[in-house]
Each structure stands twice: as structure tokens, then as C-alpha cells.
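For this view, one protein chain was removed and the others were kept in their places.
Right after this comes chain A.
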Amino acid sequence: MNPQALIDGLVAGSTIGLGAIGLTLTYSILRFANFTHGDFLAWGAYLTLTVAGVLGGLAAGLGAPVYPFSFGWGLPLAMLGGVCLTIVLALGLDRVLFGRLRARGADTIIIVMASFGASMALRSLLEFIFTAKPVYFTKALQIANPLGFGMRATPDQLLVIGLTLLLVVALHLIVTFSATGRAMRAVAENPSLAGVYGIDVARVVRVTWIIGAGMACIAGVMAGLLVQIRPYMGFDLLLPLFAAAILGGIGSIPGAMIGGLVIGLAEAFAVQIVGAEWRAAVAFVILVLVLMLRPQGIFGRKGA
């Protein structure tokens, strides 16, 4: 077996894990499976690409690759803009659709179906605006450097793994030790009681969308940077995202990340062992096994 699968799995798992964080937070605090989350990844990538194009037009030097990476300073700057725009998209969608359904006391299944419909609309809109043709943040070639034990990784791949680690640790510390994090955990356990404690639940919901959409955008940019940007890139990641969130335990940020890495690694090794055509089935098999054997996931609480 080629040990390169380990690096490939970690890279893919980083994107899945970061995307799953938003999904697991939405699931635990808003209590519905948000199918639009995959599209936040795709929209995040396209919005970042658009901002990068604008920045490139304003200052051509921003696009020049900065050694050893394949992209210039324009991309991280554009990603900040993309994160902000993806947050606006998520908050807007909540205001127009999900918030109204919550206010009417709609059943969870109605909200899930609404998210499914919104997901299709968002995807079609992306295809309408940008076409289905894949696009790239950069076309610069990178040589994968040897890491030892027969493994290789490009600087971009190592950056993705490092940035993911940094974001997950930062988010975990915020949710565990900050007042906002405590409020989020409280709302996840009992939103009605949270109000009695003086927590503004609507504010916590907004924070949840902000974190979720922000992480989704960064995950989308990572996927776009390492592979390509397509309108269906988020939809294709949806099953691995759900599998990672459920495997890690709903509401757990480290759980979502570890779940993402497990799915990424399992997919990478499955490609080597049983063939690339089975890659998509891996997340489904893991999801079913978790639901049957440990429905609360790795870090989830029984009955939560």
C-alpha cells in the first residue's frame, strides 16, 4: 500500500472537517440538517474568486505567486472578502427563509426540506452566473516535496493542513472558554431555558451562522485551491460532511474535525485498496455504521 494515501487523506479530511464544523453547529443549535451548507462551500469559493479578480484588477502584483505557494497575497485577502460575503449570504438566507419558518414554529422536516430546495436554487444560481466549467484560483504548477516514508506534499497542501489545525484549535478554545461559546452550548442544550438565563438566542443563532459560513468559505477555498472550483463541489462534499459531523458527535467541533480526518483517510485508503470508483461509498458506509453502532458519535452525549 502506498503511504501517500495518508497525506492525501489528511488533506481531503481537512476540507471535510472544516466544512463539517459549520454543519455540526447548525445541527446542534438550530436543530436541523442544513443541506445548503455544501453550497456555502461552493459559494465561498466562487465569491473569493470574484473578489480575487477585483483585487487583481486593482493591483496586478497581488496575483503573483509568493514562494513556495502557488498563489499570491491576493488570495488570502480575497478569502477575507469571500468569508464576509458568505456570512452575508448565510444570514440573508436565515432571515428570508429559515428564521421565518422557525418563527412560525415549523416542524424540523419542513425546515430540512426548505434547506434542500434552497440548496438546489443556490447551486443553479451558481451555474447560471459562472457556468458549469471548472475554474481555478491558480494555474501555477507545484512540485510535491518529499516528507519521508515515501510520502510527498506540496506547500499548498501543508498550508491547508496547518491552517485547518489552527482554526479548529482557535474555535474549540472560543466555544469552550468564552462567554459566547458557553451561550452557544447552552442554546444547543435548551434554547427555551437559555432565554430564562438571559441569553439572547437570536444573537447566538447569528453567531452560529457567522462561524459556520466562515468555515464553509475557507473549506471551499481550500478545496478550490487544491483541486478546482465547480458549482457542484459543495454538493459532492455533502455526504462526507454529514458523515463527519455525525461521526464526531453533533455539536462537537473537535469531533467534526476528527470525523472529517477519518472520512478523508478512509476515502484515500479505499481508493488504493478497492478502487477509486468506491470512494463516494466510503462516507456512506461510515455514516451507516456510526448510526447503527454509536449514534451519538465519538464525542457526542447519549440522548443528545
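To be clear about the criterion, a residue touches a chain if its C-beta (ideal position, glycine included) is under 8 Å from a C-beta of that chain, and two chains touch if they have at least 3 such contacts; residues count from 1.
Heads up, the rule we're going with is that contacts and distances are computed from a predicted model.
Participant: Report the protein name recorded by UniProt for the chain absent from the figure; options are "Dihydroorotate dehydrogenase", "ATP synthase subunit a", "Glycosyltransferase 2-like domain-containing protein" or "ABC transporter ATP-binding protein".
Facilitator: "ABC transporter ATP-binding protein"
Participant: Which of these touches the unseen chain: A:Leu165, A:Leu193 or A:Ala276?
Facilitator: Counting the whole complex, the residue in contact with the absent chain is A:Leu193.
Participant: Which residue among A:Arg31, A:Arg152, A:Arg185 or A:Arg279 touches the omitted chain?
Facilitator: A:Arg185
Participant: Thinking of the whole complex, not just what is shown, which of A:Cys84, A:Ala106 or A:Val201 touches the missing chain?
Facilitator: Touches the omitted chain: A:Val201.
Participant: Considering the entire assembly, which residues of chain A contact the chain that has been omitted?
Facilitator: Against the missing chain, chain A presents residues 179, 182-183, 185-186, 189-190, 192-201, 301, 304.
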